[in-house]
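A protein chain is absent from this complex, but the other protein chains hold their places.
Chain lettering (A, B and C) follows the sequence in which the chains are written, and residue indices restart at 1 in each chain.
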Amino acid sequence: MSLIRGRFQKDAAKEVKEYTCSLPFDWQLYSFDIAGSVAHAQMLGKQGIISSVDAKAIVRGLKAIEKEIEQGKFEFKPELEDIHMNIESRLTEMIGEAGARLHTARSRNDQVALDLRLFMKSAILETFENLRSLQKALVQMAEINFQVIMPGYTHLQRAQPVLLAHHLLAYFEMLQRDIQRFIDCLERTDVMPLGSGALAGVAYNIDRKYVARKLGFTRISENSLDAVSDRDFIIEYEAAASLSIMHLSRLAEEIILWSSAEFDFIELDDSYTTGSSIMPQKKNPDVAELARGKTGRIYGNLLGMLTVMKGLPLSYNRDMQEDKELLFDTVDTLLSTASIMTGMVETIKVKPNKINLALDKGYLLATDIADYLVKKGLAFREAHRKVGQLVNWAAEKGKSFSEISLNDYRNFSPLFEDDVYLITHETSLSARNNPGSTSPEQVKKAITAAKKMVG
Amino acid sequence: MSLIRGRFQKDAAKEVKEYTCSLPFDWQLYSFDIAGSVAHAQMLGKQGIISSVDAKAIVRGLKAIEKEIEQGKFEFKPELEDIHMNIESRLTEMIGEAGARLHTARSRNDQVALDLRLFMKSAILETFENLRSLQKALVQMAEINFQVIMPGYTHLQRAQPVLLAHHLLAYFEMLQRDIQRFIDCLERTDVMPLGSGALAGVAYNIDRKYVARKLGFTRISENSLDAVSDRDFIIEYEAAASLSIMHLSRLAEEIILWSSAEFDFIELDDSYTTGSSIMPQKKNPDVAELARGKTGRIYGNLLGMLTVMKGLPLSYNRDMQEDKELLFDTVDTLLSTASIMTGMVETIKVKPNKINLALDKGYLLATDIADYLVKKGLAFREAHRKVGQLVNWAAEKGKSFSEISLNDYRNFSPLFEDDVYLITHETSLSARNNPGSTSPEQVKKAITAAKKMVG
Amino acid sequence: MSLIRGRFQKDAAKEVKEYTCSLPFDWQLYSFDIAGSVAHAQMLGKQGIISSVDAKAIVRGLKAIEKEIEQGKFEFKPELEDIHMNIESRLTEMIGEAGARLHTARSRNDQVALDLRLFMKSAILETFENLRSLQKALVQMAEINFQVIMPGYTHLQRAQPVLLAHHLLAYFEMLQRDIQRFIDCLERTDVMPLGSGALAGVAYNIDRKYVARKLGFTRISENSLDAVSDRDFIIEYEAAASLSIMHLSRLAEEIILWSSAEFDFIELDDSYTTGSSIMPQKKNPDVAELARGKTGRIYGNLLGMLTVMKGLPLSYNRDMQEDKELLFDTVDTLLSTASIMTGMVETIKVKPNKINLALDKGYLLATDIADYLVKKGLAFREAHRKVGQLVNWAAEKGKSFSEISLNDYRNFSPLFEDDVYLITHETSLSARNNPGSTSPEQVKKAITAAKKMVG
Partner (left out) sequence: MSLIRGRFQKDAAKEVKEYTCSLPFDWQLYSFDIAGSVAHAQMLGKQGIISSVDAKAIVRGLKAIEKEIEQGKFEFKPELEDIHMNIESRLTEMIGEAGARLHTARSRNDQVALDLRLFMKSAILETFENLRSLQKALVQMAEINFQVIMPGYTHLQRAQPVLLAHHLLAYFEMLQRDIQRFIDCLERTDVMPLGSGALAGVAYNIDRKYVARKLGFTRISENSLDAVSDRDFIIEYEAAASLSIMHLSRLAEEIILWSSAEFDFIELDDSYTTGSSIMPQKKNPDVAELARGKTGRIYGNLLGMLTVMKGLPLSYNRDMQEDKELLFDTVDTLLSTASIMTGMVETIKVKPNKINLALDKGYLLATDIADYLVKKGLAFREAHRKVGQLVNWAAEKGKSFSEISLNDYRNFSPLFEDDVYLITHETSLSARNNPGSTSPEQVKKAITAAKKMVG
């Protein structure tokens, strides 16, 4: 029977043990569990709650166990339910009665909360690194292709010329917000819950701030009932991850579009494409597709955890055990997706000639021509209407702006003069020279700022 | 390099192989994959697309591979990407060139669709069994405790007396609808997609109906583009599972409430409760809590898969590979939760005396007393108002209905007579004697019908 | 004070009245509420629970109220909380005490359940009609453009030639499954709940089957506790709607892609596009974009309702009032989206010449060429590899299949002979002549079957 069933007359049913067992996933917390127990034992020793001899034995034992696990020599026992009991049980086996003193002034409830927060802090730092790497790859791609003018799109219709670099930096901005959100989440995660006991605190003269310092936490939790039943930091991570994968799904969508035969703006490296089992000619952007598809599971994990917590009375309820698999999956998915997209972006080959062809159709300069009329005195609404009619007429005739004669222009407005032909993709870009706009000057500044930011 | 990279100049990056590899989860499809390949090979042989010698060699080889897998002797190779390539590659290793002919007139796209449908059909049957077992446990509990009258609740406030059996049978009804939904889903799953090729069908004289018959399918798919990009049957299962776990979460909630010290209506068997790491007295309904908590992941998987499919152009896109983990997790979770709740329900000890005490407070007979006045001629709205005032007065005096004197009754309405004292929990129940109501007569009928249904 | 606060000493706070008031949305149920009350009153009269004079007065009154509402003359009073109380209160005002007898043997709980089921049945029929219309538009578009061969896609990469008609019929199939799901949902909705009272049934000699017949229901509910706390039919509709809008989002995505300058396969009618406030040249596929975007709210409503029901103890809880707005929004959104997509599809102009150009690039016949080698005796895997290498070589040389000399072909396999040049898009199509495949013969059959189905 379990260590904690003194009050019971029978053991849990086999099926119950399997259903409630968290070892298959919470073993991943082992290093955080051990770090937390080491700090706890040292504090117990320092405060005289256990002897310093016991404290030292515990610390030594825990470090030996950590080594066992890392070397694959540790025997995980599912019947001990979770990673915490596995470690504690092995500790007592190893060092005797002192091991049975480790859980003094502690409950699994605050222990789990501690382990999760340690894990989360570490995962946030990794997330930060991976998103930074992707930012770097985007800036690099922007810089290398600085000369490339492409059609900017709204509604997936060609709209106005923009620099490809400007387009890529839009994703830099999204990732920058993601990073800030993860940093905010880190601040709320950085709270040490141990000492909250099962729910009410513990009846020993403990030193919570000492434990916090040892483990690198900035603050201690303020309310024991809240501390054991709070999973906000997990949900907040999952929400930030949902926004981040959403951004990645947009980038993935564009990579898929751009590498289609119809767009043909880029070529993915062979190492980032896969073949078909039946069609020998295929080179598919599977990586980008999977990245886009993985949006589903990250959204699902967020909603899953929100559902778990809905309407739960205080304090700890076992429902909360569901937090781990959902979180671990979100962290793994976001990290691997950001990482693989970095590699994919780094190896993309841009096709400037093909992109250039795309500028020619779509009357991308229509706004500039309307602005031309405005600058000659027409009210904007009226200029918009005139140029709309002009485009309609030109499209029927199959003419591009440069193919329209001045006479024909003047049929639509007498304000048109020879200088209308001076409007080009290049002048369109350079005219948009306000902060945040697509002129080469502004985009160069943006690249410089971005490079400084990613270091 | 992969079998299917004839067109490529380099291999996929290591990280890409890991990211796109589905073997860690799709190995579970092995028996369905082999069954499908056996039928396909037999059809190819029958149609003369491959020689019958080759067909027989393939079938023999596949059966040997199945045995290897079942005996744990099969060497799974992640670098071969998925279960399909693992099996095909081993087959060719085993039987030579004939193995390389298996994939004739087939694509991974229709092969995966087939495997998933075979898996789904099998999972639906298991789901059916597990829900049926829980229905049986509920009917049995209803029958054993047929005499027990409990407070029926609305808004978690005591409302009117009902039979506990009637309350339990409400869950029987919910599960019955679940079962019907899974059966409907089965019908739409029971469609054989092989022969759809990658997307357009295959250029061989195949016999799709033969394959369907061999594999126990009722129909073949009608449109190849649809067949390879349709995951409706998975989402439909996940939606039915979401409804089903929602029902189980409601039952779990009631089990948690009923085994609280405040309700104290039931006692869970020791084998279905767990202890606390710190509080020696605790016997917690962890199983019910986890069952309730697992609602989150099943909802999340549904939403995850809906998200995956949103806005995907035809036909197959790699995003769809995300279908499997979400589905497998939903199936596992629902099956294990239904199963463990069956065991829990079977071992619940009802506490009739404690339940009986709960009937005494809460003016549960107020509706009957209003109906009493209606039957004496008062309009219902007026009767409702009078009895509302009566309850308000009685609550202030601390009197139950039986403690109110006739004089006091008559202060509220002259229609009250001696027979008001004949209204009891038992008469309240037996008065509700319409089909679907809580009278012992009706509930007995319902139990009989339910028993017949579950066999 | 409210009609039902006899037991209270004060009225609900103003803010509480506003927060709990459902009139702003449940007024939409008025016709169903009145129909239900008419049938209930007739039953009460028939059974002698109220006098037949009262019953007739009630029915007359209710019909007058319905007319008032339809003519915009009814004064809705938010302080009466919901549509049910608004109607009942007006009835009593109109016909006196008889009105106060209407609620005999009924509770708002079973009344609301009835109204919702009547609404749902009607909404399902409308949904059926709208999806059928879209099916018709698709079949018509398929038939008109029967000659058009287009590139079939997987991974948004050109894969194999298919008939545009075949592609369109894939959506026909999806909608067909949607329709079946709604029909299944209808069957489970078609259950008459009245007579369940608040939760326990009612203490009058009612005739539930009479009410069911009057209102066109096939069955009556089997368990009163379940009947008042069951919202499965709503969630099932929302799940079916989620699948359906997912299908529409895929069609919308393709319409957006196809009307981009890059694909240029179709032109949307001016009446189904919108302009830009700043760019005069833009014709945007806003309708398709909005249709795709509305997927979000329908998924959200499904999740919302699943969340509401999670973990609710029996029987009715006020949380359930949230069902209505979510449902109404889903119904409105699905109906309007299906309807507008019908109009959009009906007016699409296909551009066969542009589509034809797209067939030329992408080595769409590679599978056919591999099959060619298979038919000459090569094992499929080997044929796939050879053709992969051939495509790689040809792509570097910039040659299409027809531009490769026989000598060059034979460098890859000596099995190539003159007849390799006989492989064309047309032969590729006609070779795929199994049921469900893209050959003109099969697609013609599919169109015929589809036309028969939509009548």
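In this section, contacts are C-beta pairs under 8 Å (C-beta built on N, C-alpha and C of every residue); 3 or more make two chains touch, one makes a residue touch a chain.
Everything numeric in this text was worked out from a predicted model, so none of it was measured.
Novice: Check each of A:Ile220, A:Ala261 or A:Leu335 against the chain that is not shown and name the one that touches it.
Specialist: From the options A:Ile220, A:Ala261 or A:Leu335, the contact with the absent chain belongs to A:Ile220.
Novice: Would you indicate which residue among A:Val148, A:Val202, A:Ala358 or A:Val454 is in contact with the undisplayed chain?
Specialist: A:Val202
Novice: Kindly state which of the options A:Ile65, A:Leu80, A:Val139 or A:Leu156 is in contact with the chain not pictured.
Specialist: A:Leu156
Novice: Which residue among C:Arg90, C:Arg177 or C:Lys282 touches the omitted chain?
Specialist: The one listed residue touching the chain not shown is C:Lys282.
Novice: Out of A:His40, A:Arg90, A:His103 or A:Lys282, point to the residue that touches the absent chain in the complete complex.
Specialist: Here the residue in touch with the unshown chain is A:His103.
Novice: Where the complex has a chain not shown, which of A:Leu23, A:Met94 or A:Leu243 is the residue touching it?
Specialist: Counting the whole complex, the residue in contact with the absent chain is A:Leu243.
Novice: Tell me which stretches of chain A touch the chain missing from the display.
Specialist: Touch with the absent chain occurs at residues 3-9, 92, 97-98, 100-104, 109, 152-156, 159-162, 166-167, 169-174, 177, 180-181, 184, 188, 195-206, 208, 220-230, 232, 235-236, 239, 242-243, 246, 249-250, 252-254, 257, 292, 295, 299, 302-303, 306-307, 309-318, 367-368, 371, 374, 379-382, 384-389, 391-392, 428-429, 431-439, 442, 446, 449.
Novice: So which bits of chain C touch the chain we can't see?
Specialist: 2, 4-13, 15-16, 18-20, 84-85, 103, 106-109, 111, 197-198, 269-284, 286-287, 289-290, 292-297, 299-308, 317-322, 325-326, 336-337, 339-340, 343
Novice: If the hidden chain were put back, which residues of chain B would touch it?
Specialist: 151, 154-160, 256-257, 259-263, 275-286, 289, 303, 306-307, 310-311, 358, 361-364, 366-367, 369-370, 384-388, 390-391
Note that only the chains that are shown with their structure count from here on.
Novice: Averaged over CA atoms, how far is the centre of chain A from the centre of chain C? Could you give it in whole Å?
Specialist: Here the centre of chain C sits 33 Å away from the centre of chain A.
Novice: Provide the list of chain C residues touching at least two other chains, using ranges where the numbers run on.
Specialist: If we look for residues of chain C contacting two or more partner chains, we find 154-156, 159-160, 257, 303, 306-307, 310-311, 367, 384-388, 391.
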